[in-house]
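Have a look at the structure below, then the notes.
Of the protein chains in this complex, all but one are displayed in their positions.
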Amino acid sequence: MAQAEIPYQEAIPLHDPHTWITKYWFSQDHKVIAVQYGITAIAVGLVALVLSWIMRTQIGFPGLFDWIDPELYYQSVTMHGMIMVIYLLTAFLLGSFGNYLVPLMLGARDMVFPFVNMISYHVYLASVIILMLGYVPGMEGPTGAGWTLYPPQAILTGTPGADWGILTMLASLAVFIVAFTMGGLNYITTILQARTRGMTMMRMPLSIWGIGMATVLGLLAFPALFVSAIMMTLDNVLGTSFFMPAINSLEIGEDYAGGSPLLFQHLFWFFGHPEVYIVALPAFGVVSDLISVHARKNIFGYRLMVWAIVAIGGLSFIVWAHHMYVAGMHPYFGFFFATTTLIIAVPTAIKVYNWTLTLWRANIRFTVPMLFAIAFVITFVVGGLTGLFLGNVIVDVPLSDTYFVVAHFHMVMGVAPILVIFGGIYHWYPKITGRMLNDTIGLWHFWITFIGTYAIYFPMHFLAIPRRYYQYDIGESTILTPSMEILNVSITLTAYVVGIAQFLFIYNLIVSYRKGREAGDNPWEANSLEWCTPQTPPVHGNWGERLPTVHRWAYDYSVPGQERDFIPQDVPREAQA
Amino acid sequence: MAVAIVLLIIVIVSVLLSFFSPWQFTEIASNWGHIDNTVILTFWICGIVFALIGVFMVYTTWKFRYRKEARADYEPENPRLEWWLTVVTTIGVVAMLAPGLIVWNDFVNAPDDAQEVEVLSRQWQWAFRFPGEDGKFGTVHVDNITLDNPFGMNKSDPNGDDDVLITDNTVHLAVDQPYKIWLRSNDVLHDFWVPEFRAKMDSVPGMVTYFWFTPTRIQEKPYEVLCAELCGQNHFQMRGWVKVDTREDFDGWLAGQQTWAQMQAGVVPKSYSPLARRGREFAESTGCLVCHSLDGKAMIGPTWLDLWGTERTLADGSTVMVDEAYVVESIRDPNSQVVEGFAPAMLAYDESTVSDADIEALVALLKEEVSADESGATAPEAPAEAPTP
Partner (left out) sequence: MAQAAQAETEVTGLATIAKDWSSDVTTFKGVPWGKAMMWIFLLSDTFIFSIFLTAYMTVRTTTAEAWPNASEVFSLTMFGVPVPLLLIAIMTFDLITSSGTMALAVNYGYRRDKRRAVRFMYLTAFFGAVFVGMQAFEWTKLISEGVRPFENPWGAPQFGSCFFMITGFHGLHVSAGVAYLIIIARRISKGRYDNTNFEIVEITGLYWHFVDLVWVFIFAFFYLW
């Protein structure tokens, strides 16, 4: 045979760490790296939470706190958006879930290149630190250009943070992309080349499909952001004119000529739209597993779910300009992009149907992770359906840049993936720590978060006022009606409550680590491989001497004629019954 | 159980809110009723899907909640059902997309009889240009822009002489007249949006974009123009007005506006002392006059006309005298003393942008910016220490 035999992973020696530093800080164990990613992402997410309070305070009670000036407001809007999308959602779903689940669910020892994996986390940490350098006292503060960072305004004086702020932002993004690439290469190579015996692609849990496809999207989409970050930095620092046409800003003739602001928008959204699915696909995958496990029923239509993930991933590269219907691009693009955008609704709808059909004739255990999963489905349905408004080019015309858009994307890629992250944490915390999270606190956290976010974002769809306004009531303006003011106040108050509830969750994470109920190896009676480790929490190398062998898909729940209602993946076929 | 009840409540409240919420679209005032129709069509299709899925989930979460003795079905897939769902979804999507694209086709092709109007956006004001009697716009270039020529009109282009230029954020339009709006920007992205007209489009520096509409409704209060694309710190203050008139009223209004030729003829350079002239030049080149007028009009910031030596009421109710200390404070830390009725919108300028000498020149300018009727009486003090310009 011409092909060389690749040795199974058992043959590769494992170097156990010996010092505290190599065990907990510069660890090469994917599980430790996952936790590091998770803690960092949650920490930076709390910053974003406080920023959202600042902006909601201004919108709910304009003029009440004069320290919230337009500069602070726009900086908070920008940083909140960027942190949430990149440094929390992307980092958590791929960096944390990806790192933790990929080797465990595939029956691998670790990622294929643990050293690169370790570097990946520390580069990510560096990107977070660089991002926060925007707040260094004495400098002008972070950028206030909106998370889309559209030039020319992002680097002109009329925008807060047009020098230091935007440079730290762009540098941080570039560094983040380096970190992501190192992690992403690892995930893909592991999924393709390091599965255990018997683990075919079509036996992988949907979490892995979602994470894997999202990583492919990331590796192909982040280059666009990387390159545009480089070009915008050059425009700002060296005075090149990639994105800058001839401009006269605030009566000052700028020394630019001939660039194209639309080029940036195209590049940004060529990254930005797949980014939506970079966040959504892992959430889709994880939630499929949560629903299946806790409904005690196989996921309905597994094969279609897989193909839907692949189709959504592929289509996500040809829909980007639906963010630019009214951006001044050639109007005929609208026909093409509206069509592709609505096509993507079909596989997405199929996923929703299959989640709900999984519940049909199930035996649903309403555990905290399951509650979050159900909340995800309903939230995602609302966010997905409002996406059909915005994706249809003419319907988007009156709605673009209004609160309808804010409500839509918060529902679909803000709250929905966050709910999955919570659900996932409640689900896998017992595996990570060996202890259960406290259910009572968990239920409080769930109800406040779910109902609160729904109460924040559902009514927001009806606010037909422009987004990114520091203040509405100016001069003789009548756009903000009294009933809208009441709504704004109620949204703000709800946002405070929901925000505070997140501290309950953090309290739960900390306390349960020491005081939580012992979990055992498989508290949810789940099938996928991570629950079959010989120890809980799994030790370095995960599996002991020999890797597990997989004999079935991950969804053999309630198989007729079986005594138990679940059959783990490593149970041989002949051993059942 | 609780889950099913809460889901049911959520579905019911969501549906009710959709029909009875106090927050609806503004009453339409243009030809784009079809845009509203596509929104309504999408709303119905999506609403029905939402209600169906919601009710289905309520039922399943109630009916199939955990029972110890119960066992879930084992049904990996059901190709028939999956095909049906796919086909039905596709039909629903086509039902929304097809009419949408037809209306979009309308939207991107302006009728031949449309009047052309240019909307010029700049931080953070609206200006408008009508092509005048010859029906042709004069050419423009960014390099030509000065405070007296915000459009960057090309002085050697005769087509521009009869262009009517409107720079005070308010434009009039004739009812039932289709307008093709050309959008231009001097600096950053903006977006001309009148909610009642439904249509909107970004203006992009370096290129010209367009959209069209026909105003159909005359209303006492002018329609408010909003900027719908983040354009910097004072984005939210970038408002304007569109007054829809009868054809007669509109023609009368347009005839009363200045053409570019008249504007050029009417510009009389004001005489300043050397130091105040330096202040004026500095104010122009630094951008002060974007927000502060010299003619008494309140813009984003207070006017400078007749400002010096007056008593001002601040936002917190206290008063302050406009003197040198106040001017310095207002430049170095502008948001510490905001005049009543204005938002804390000004950027702070440090020594590197506005030097102490610059402030001195600005103070000289302020002292000389007094209304014409008094200017004969209060001659500016002789600036003995003025640097040679």
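Should a chain be cited, it is by its letter among A and B, assigned in written order, with residues numbered from 1 in that chain.
To be clear about the criterion, a residue touches a chain if its C-beta (ideal position, glycine included) is under 8 Å from a C-beta of that chain, and two chains touch if they have at least 3 such contacts.
Model, not experiment: these values are computed from the prediction.
Touch with the chain omitted from the figure is made, among A:Ala224, A:Ala311, A:Leu342 or A:Leu463, by A:Ala224.
The residue from A:Leu185, A:Leu250 or A:Ile344 that touches the chain not shown here is A:Leu185. Checked against the hidden chain, the listed residues A:Thr19, A:Thr200 or A:Thr440 yield one contact partner: A:Thr200. Interface note: of A:Leu46, A:Leu234 or A:Ile451, the residue touching the hidden chain in the full complex is A:Leu234. Touch with the hidden chain on the side of subunit A covers residues 2-6, 8, 112-113, 181, 184-186, 188-189, 192-203, 219-220, 222-224, 226-228, 230-231, 234, 238-242, 245-246, 255, 257-260, 263, 267, 270, 302-303, 550-553, 556, 573.
By our rule, only the chains that are shown with their structure count from here on.
Once the centre of each chain is set as its mean CA position, subunit A and subunit B turn out to be 33 Å apart.
Of all residues in subunit A, those touching subunit B in their complex are 66, 69-71, 74, 144-146, 150, 152-153, 156-160, 245-253, 258-262, 295-298, 300-304, 326-328, 331-332, 334-335, 338-339, 342-343, 345-346, 349-350, 352-354, 356-357, 359-366, 371, 374, 377-378, 381-382, 385-386, 388-389, 392-395, 397-402, 447, 451, 454, 458-459, 462-464, 466, 468-472, 474-479, 481, 483-484, 487, 555, 557-560, 565. Here subunit B touches subunit A in the complex through residues 2-3, 6-7, 10, 14, 17, 21-26, 32, 34-36, 38-39, 42-43, 45-46, 49-50, 53-54, 56-57, 60-61, 64-67, 70-78, 81-82, 85-86, 89-90, 93, 96-97, 100-101, 103-105, 107-108, 122-124, 141-143, 145-147, 152, 183, 186-189, 191, 193, 195, 198-207, 209, 221, 224, 226-237, 239, 284-287, 289-290, 315, 335, 338, 343-345, 347, going by the rule given at the top.
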